[in-house]
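Selected chains from the complex are presented in situ; the others are not included.
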Amino acid sequence: MTELTLAKSLKIIDSALAKGKELGLKPLAVVVLDAGGHLKAFQREDGASMMRFEIASGKAYGALALGVGSRWLNAQAETRPHFLEGLSAVSGGKIVAIPGGVLVKDSTGAIIGAVGITGDTSDNDEIAAIAGIEAAGFTPDAG
Amino acid sequence: MTELTLAKSLKIIDSALAKGKELGLKPLAVVVLDAGGHLKAFQREDGASMMRFEIASGKAYGALALGVGSRWLNAQAETRPHFLEGLSAVSGGKIVAIPGGVLVKDSTGAIIGAVGITGDTSDNDEIAAIAGIEAAGFTPDAG
């Protein structure tokens, strides 16, 4: 499995924030988690509100939890709310099931981490995450 | 960024409670949080029930968490309940997503704290919060 290095994680963040600026998005917060769900790098832009780290983490953690981007979790939440409630509970309250949590896959398809973004609409957050992952040479899976 | 001093916080509380009396509202509890979500001042009127501090705090904390008054969170909870459930979970159970949590903004638009009120209907709680914030010379954002 390819390691998601700090250098690559910073490349993801820089590229995601650049995409946000290009699209005129609100101030963003970007989390990069490793394959074990542990924080590798994080940046919160000036003006992004207080709890953005927890929200960004919750999206990325949810993606890793089931091995699918958080957009899928969002769809599940709408049709099977009790499923997401159970997931949240067994995770110890670490999951935010809305789009913007995107898996990072290497060239073999292995999951090597996840990116979570929050600050603008969930759809725009996801666009920035995908841009960041692709700029670092990896394959995004938004769910 | 303007500091939300203790003197200004007490002015907010006094004015909010005065508005409550003027309107004949039930006994209120009023929380003032600083920009980081930490308690600056609190008063619970005689006759207000046991857990009013936690409820008032939960409204104000939710407003700060996303940088928008808790009325917006209330609307989100109705259309995307799983979003609010996720937020509540990653906040460690600190959010009450109903109206009455109002941001305090200074003259530059910077968020310098939040007020949370509970005791009467959510709409009336919000009216009292807005009155208190305006009386202290700040701009309310109810969401």
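Each chain carries a letter (A and B) given by its place in the written order, and its residues are counted from 1.
The rule we apply is simple: a residue touches a chain if its C-beta (ideal position, glycine included) is under 8 Å from a C-beta of that chain, and two chains touch if they have at least 3 such contacts.
Here the structure is a predicted model, which means the values were calculated and not measured.
Undergrad: What number of copies does the complete complex in this structure file have, with 2 given?
TA: This structure file describes a complex of 4 copies of one sequence.
Note that in this section only the chains that are shown with their structure count from here on.
Undergrad: Measure off the straight-line distance from the CA centroid of subunit A to the CA centroid of subunit B, and report it in whole Å.
TA: Distance between chain centres: 30 Å.
Undergrad: Would you tell me which residues of subunit A are touching subunit B in their complex?
TA: My answer: residues 48-51, 54-55, 57-58, 62, 74, 77-78, 81, 84-85, 88, 93-98.
Undergrad: Spell out the part of subunit B that touches subunit A in their complex, as residue ranges.
TA: Those residues of subunit B that touch subunit A are 35-37, 64-68, 80-83, 85-87, 89-93, 111.
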